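For this view, one protein chain was removed and the others were kept in their places.
On to chain A.
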Amino acid sequence: MNAITNVVGQSLEDGARVARLKKAVDEATYGGCIERAVLWSEYYMDEANDGKSTAVQIAEATRHVLANKTVKIYPDELIVGNFTAKRVAGICYPELGGLGIMIGVDKLPTRKVNPLEISEDEQAKLQSYIPFWMDKNMVYLAFDGQEEQMRFVKEQIEALQYQLYEAGGIAHLAPGYEKVIKLGAEGIIAEVEAFEAQTNDPSKLDFYQSVKISMNALAEFGDRYATEARRLAEAEADPQRKLDLERIAEVCARVPRYGATSFYEAVQSMTLTHIAIFQETIGETTCPGRVDQFLNSYYEEDLAAGRISRQEAKDILGAFCVKLCETIPMYSDELTSMLGGLTSWEVVTIGGQDSEGNDATNELSFILLELADELRMRQPNFHVRLHENTPKAFYDEVIRVNFGPGSAPAMYNDETIIESMMNVGYSLEDARDYVAIGCVEPTAPGKTLGSTDAGMYNMALALEMALNEGCQFGSDRQIGVKTPPVSSMKSMDDVLDAYKVQVKHQLGKLHADLQKCEQFHAKYHPTPITSATLEGCLEQGVCSTQGGAKYNFSGIQGTGMAVVADSLGAIESAVFEDKWLTLEELVAHLKDNLSDEVVRTRLKGIDKFGNDIPKADAWMKWVGDHYSDSIHALGKNTRGGQYLAGVYSNTSHTHFGGLINATPNGRRAGETFASGFAPENGADKRGSTALINSMNRIDFKKFANGINFNIKLDASSYDCDDGKSALGSMYKVYFKRHGMQVQANMLDPKILIEARDNPELHPNLLIRVSGYSAYFNDLSPEMQDEVISRSSNGAEQ
């Protein structure tokens, strides 16, 4: 076998190639691809496959897809592999949550939010499989009887109390790509055979067989690219490109079949495995993980041997990053409102420490940060790990990359996260190796089925129901428990008791539904490729969906935390302390949507979370602690792991907020909640340092599934040397006092325009004039315009 020993001299053109790849992907029309659905259906409709074990069926169906799906190598590509038949498209999974998409597929091209191109022929073809999957899809198989199925579907669509993403597939993990890169599919097969020889257990043997089928399919998938590259090379007129294609052919003939022998092969092996996992099951939020760590030895060896330059490694990684943008989720309208945008949450985690606790920042960490800065694409999500010994040069670079279009990298505090993970059972070494999954969820890569986004829970509904005997205001639909009427609540404790009862009841329901989904995956949708990469599965002979991985968790996110905290604080202050209205009067005002402006203004004026006011912040801590304890009280999931509490919201805060009536914090019906672990919009009026002081009153170690703290900053204030160093110090203080995660939202001058148009959104924007005391919101419209125009000029300079 000829390994690629020298990529030096390729037409890498110092980043220009990656820029061209980016351009092609940026300009591609987003589509929906039916190929996986068609091939999957073909396999299951073929009666010859009836009667095989579920695991073998999944493995063979995946093989059928990998062997027959379109194989494409696009111009300029160095790293090859196509998720779908289109350049940028989503995949439909009929056996999981795809049925809803199939039924409404005709609306996809024309819908307002996130339209997806899909031809009429493709639509018709996709719809032709609907009858077949009606009684073979996840909901049908997970829930008993039509009534239960209908209830679950209805509740999922309405998403008032909660939404379960595990109903659409588990994903939400970082597979052990390191293992595939090292051993290759053949190496894993050898490992499987060794285990096989030690057991007679039919269920284990069945699982092993499924893994072998899958690994062969993965190896052959690589061969297909080798063949295609050779074909293209023969036809290629440009000698330079011809050389590229020949190299691609050599690389794909080796990986992922065999262990990688170079940096280039390692990245290619990871790419094709990643794409194969997207065919096996839903792929969104399957995360590459600590790419800078597990690729570093390949990079250093190649570098030392003169087989690669820094720029070449950067181009290869850049090509990989661009590739991650070629997949988008194919969501129904309902899911789009919860998950917004077209992110596929493929997280690349950068920096941090090694399993011994030493700083692990390396040259690849810097290269990835540069790519984050230069590419600024939808994917991958770049998440940065920081700790006490993070090199200053790296930290400065992270702060620098905070500025620019698009989202800033999310930053994680190793200290808090490692401790929170150990609290729920990770070993110190494994916790130190954590990656962030999806939005913010820490897990140990290659050994955890974290199902970190199993569900989203609407906390604010519990409060509304606590104030209305288990119903929403103006409705007699008994969603919750019939708790006592407010007329009989004589103290804050009475209110809290009712709230606790409603939370417990809702989470109980969520738990029951979630366990049905878990059991579906265990019984009907094993994942042999994914499992083969996860420590524990082969050793035990158990698929990860059945609890084979070393660690097993399910993460449930609470949304609306600040609205509940501020509301409880408002009730305490207005009703039980200052007594300027009774609880009954308050609820009457809420039912009337706070149309009395004086009452609403008074409620708004009560101290809120995020202003460095201990009492208001204590409510946030209470609500958070109670939520975390309630989730932990759910016990074990069916994979034998713990349920973990997280606080982030994607866009569910807008969706849930839209369904909740007026709340005691002065919010009117339908208004959005704050995102994740943040103060209510506009409630933090005393600036970022006060906000961080408030955040630091929270015990984040209770949220092992992660939190999202999105801090909105006026970029013009910080985008200078002094500002950057102040920003860096601000984050450091937050982390030093056990902050967990933070991601900046740099807005400029948009934030000023937004603040002018919606004064309630940004009450805390300072006017940057020395010795001057006023907030932007205090200015007259004319003066606001004047400030905006100054700031826009500044931005152009």
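One rule holds for everything that comes next: a residue touches a chain if its C-beta (ideal position, glycine included) is under 8 Å from a C-beta of that chain, and two chains touch if they have at least 3 such contacts; residues count from 1.
Assume contacts and distances are computed from a predicted model.
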Per UniProt record, missing subunit out of "C-type cytochrome", "Aldehyde dehydrogenase", "Pyruvate formate lyase activating enzyme" or "Arginine ABC transporter ATP-binding protein" is "Pyruvate formate lyase activating enzyme"
Sole contact to the chain not displayed, among A:75, A:306, A:391 or A:605: A:605
The missing chain sits against chain A at residues 597-598, 601-602, 605, 612, 686-690, 692-693, 717-718, 722-723, 725-726, 729-730, 732-733, 736-737, 766-774, 778-780, 782-783, 786-787, 789-790, 793-794, 797
